[in-house]
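Chains shown are a subset, placed as in the full complex.
Note that the chains take the letters A, B, C and D in the order they are written out, and that residue 1 is the start of every chain.
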Amino acid sequence: MDMISSTTFIALVSIIMAGITTGFGTMGPALAEGKAVSSALMALAQQPDASATITRTLFVGLAMIESTAIYCFVVSMILLYANPFWNLAIEQLVGK
Amino acid sequence: MDMISSTTFIALVSIIMAGITTGFGTMGPALAEGKAVSSALMALAQQPDASATITRTLFVGLAMIESTAIYCFVVSMILLYANPFWNLAIEQLVGK
Amino acid sequence: MDMISSTTFIALVSIIMAGITTGFGTMGPALAEGKAVSSALMALAQQPDASATITRTLFVGLAMIESTAIYCFVVSMILLYANPFWNLAIEQLVGK
Amino acid sequence: MDMISSTTFIALVSIIMAGITTGFGTMGPALAEGKAVSSALMALAQQPDASATITRTLFVGLAMIESTAIYCFVVSMILLYANPFWNLAIEQLVGK
């Protein structure tokens, strides 16, 4: 396998994984946030007086859940713009 | 693998991942928003007096969930119009 | 791989992804809208007096959910009629 | 790959995606409409006096859901009768 093929394959799987990691990795957080928001609304309907506590707990929870979605987005961005394998491959291709 | 094949394969997987990332990545957010809206409506029916709090919480929640759908859409747009691997491949093809 | 094959493969995956993105990507929004409409009807049956608030919240929610379906449809249309990879491939084929 | 193969493959995937987009893409809307109609009937049984509001909300909801089924049908029809890739391939085949 020559250097061009090698560089191309690294580009290909980086694109594929960037898409899959974000596309599928945000599915879980989205559903989890939907469940959390749904419960918050139900809780508000049941106990409107506790709206301050409920809202605060909801926001902390959403932040925790969103963090897992952000892990996925970060990995996608790393693969697209700060990919260590790609950088090394490009250096070698240029230096060839 | 010559440069044309290399460029073509990068175009192919970019198209494929742009479609998959948006097509499947919006499934989770859509279902989550449906669940959130559904609960908001149930909460409104149960406690109409708290409609202000419920609506506000719903909008914050929908914004959080929509953000994961937008991550997917952004990755798709990056792959179609700001693809770093494609740009580099085109530069090399033109400069060849 | 010659230019004709390259152009053909780009056309093929564009067609495939246009179909898949719309065909599968509208499944989530459709189910989510069904859930939202279903809850709205239940809420109306339970609290007919709040029909104004319920209807308004439903429409906002449906708009949010429909937006994810539209992301998918937009990506499909881009792939069919404003595909940057295809445009570049055609230019090169014509200019060959 | 010669021009005839190229044209044939475009025809093949157009047929395949036309079938899959409609065949699978109408599954979600159908189930969503079934859920919406089902809830409307339950709501009518629970609150017959609100039949006007319920029916109106149901029709708006069904229209929204049906729109996603129509996106799929439209993409299928585009692929069969207004396929830009096919048109270009045929022009080149004729002009060959």
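What we mean here is this: contacts are C-beta pairs under 8 Å (C-beta built on N, C-alpha and C of every residue); 3 or more make two chains touch, one makes a residue touch a chain.
Source: prediction; values computed, not measured.
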item	value
Copy number across the full structure, from 4 displayed chains	14
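We take it that only the chains that are shown with their structure count from here on.
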item	value
Length of the line joining the C-alpha centres of chain B and chain C, rounded to whole Å	11
Centroid distance [mean C-alpha coordinates] between chain D and chain A, Å	30
Whole-Å gap separating chain A and chain C, where each centre is the average of the chain's CA atoms	21
Junction residues of chain A - those touching two or more other chains	none
Which pairs of chains touch, using the document's own definition	A-B, B-C, C-D
Residues of chain D touching chain C in the complex	1-3, 5-6, 9-10, 13-14, 16-18, 20-22, 24-25, 27-29, 31-36, 38-40, 42-44, 46-47, 49-50, 53-54, 57-58, 60-62, 64-65, 67-69, 71-72, 75-76, 78-79, 83-85, 88-89
Complex interface listing, chain A residues touching chain B	2, 4-5, 7-8, 11-12, 14-16, 18-20, 22-24, 26-42, 44-46, 48, 51, 55, 58-59, 62, 66, 69, 72-73, 76, 80-81, 86, 90
